[in-house]
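Omission of a single protein chain aside, the complex is shown with its protein chains in their original locations.
Take a look at chain A:
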Amino acid sequence: MTATPAKAPEPATSPAPGPAPTSPTAKAPHGHRRLLTRRDRVTLGLMAGVPTILHVALVWLTALASIALAFTTWDGIGFDSITWVGLQNFRELFTSNPQFWPAVEHNVIWFVVLILLPTPFGLFLAVQLDKKIRFSRVYQTAFFLPVVMSLAVIGFVWQLIYNPDTGLINSLIGANKPGHYIDWIGDPDLNLWAILIAASWRHAGYMMILYLAGLKSVDPALREASALDGASEWQTFKNVVFPTLRPTNTVVLVVTIIEALRAFDLVFVFNKGAQGTELLSILVTNNIIGESSRIGYGSAIAVVLLVISLAVIIPYLIATFRKERRA
């Protein structure tokens, strides 16, 4: 908004003697007073238009294109090799791909574990740190540190711990010898849980920060009042503090769902989603990226992922909008 006064001298100088082809706004002072010069409108138009075009081209068009491609087979070489196959990709996915249903299941497990273990733990940490105990900043930093790190790096770090031959755990407990060998990375009964520990380690810190922010907004007068009423610490938390955290809980739920659906990097670094750690995002990548890719098939998996995301997000949006209208 400050642009208008700053630009004001410009139309005044432009009708100065001599040809002034550089000034397209020469007529402006004669007509009705405009808030924005032509240049401003062009600038604003570009500022709004370029991102819009980029957004439509890179987000909407690609999303729609990938939905369309889900009904074709295409090896990615030349557009003439795109063949329409209808629902065949989906039929194949649901019936004969041995990795598809495990992948769906693992995405669900990922969500359930994140919401049941690290989320309450993050809340617990937040409540403790909110009491302003000594060194609380140090603890805060320590728990938040994994969130700052890239998931790929976390994957490498945890590999050093889980490597069955030379990793920390097996070396400490001597489980790297034939006979009593624990294969943390290759055993499908173990590896998903091993990765989930790493994922939870990071998620707890994330949740802690969200809840800390939420707790800061709890009115201290409420606590005081409940303390005066003789409520114990647990009672205060359960009946006073936790209900006021409702908006934070909604954010936490949405963030956790998103984390579960987009889980990828950690697993990809860990064992590329093989044997027991399949995830939808990994199946999409494996089918689309590569030297002779199955773009149609990979898109079909991506569409399944999209549908699941929509099924979660649409009810949330409806609920939010309804609340806003009421308010």
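Quick note on the criterion: a residue touches a chain if its C-beta (ideal position, glycine included) is under 8 Å from a C-beta of that chain, and two chains touch if they have at least 3 such contacts; residues count from 1.
In this section, contacts and distances are computed from a predicted model.
**Student:** For the complex's missing chain, which UniProt name, "Acyl carrier protein", "Serine/threonine protein phosphatase", "Nitrogenase iron-molybdenum cofactor biosynthesis protein NifE" or "Multiple sugar transport system substrate-binding protein"?
**Tutor:** Record says "Multiple sugar transport system substrate-binding protein".
**Student:** Among A:V147, A:V218, A:A274 or A:I313, choose the residue that contacts the chain missing from this document, as touch is defined above.
**Tutor:** A:A274
**Student:** Going by the contact rule already stated, which one of A:Q99, A:S200 or A:S226 would touch the omitted chain in the full complex?
**Tutor:** Reading the full complex, the residue touching the unseen chain is A:Q99.
**Student:** Looking at A:G122, A:P146 or A:P164, which residue reaches the missing chain?
**Tutor:** A:P164
**Student:** What chain A residues would touch the chain not displayed?
**Tutor:** Contact residues on chain A toward the absent chain are 73-78, 81, 83, 85, 88, 92, 96-99, 163-166, 178, 181, 183-188, 191, 271-272, 274-275, 286-287, 289-294, 296.
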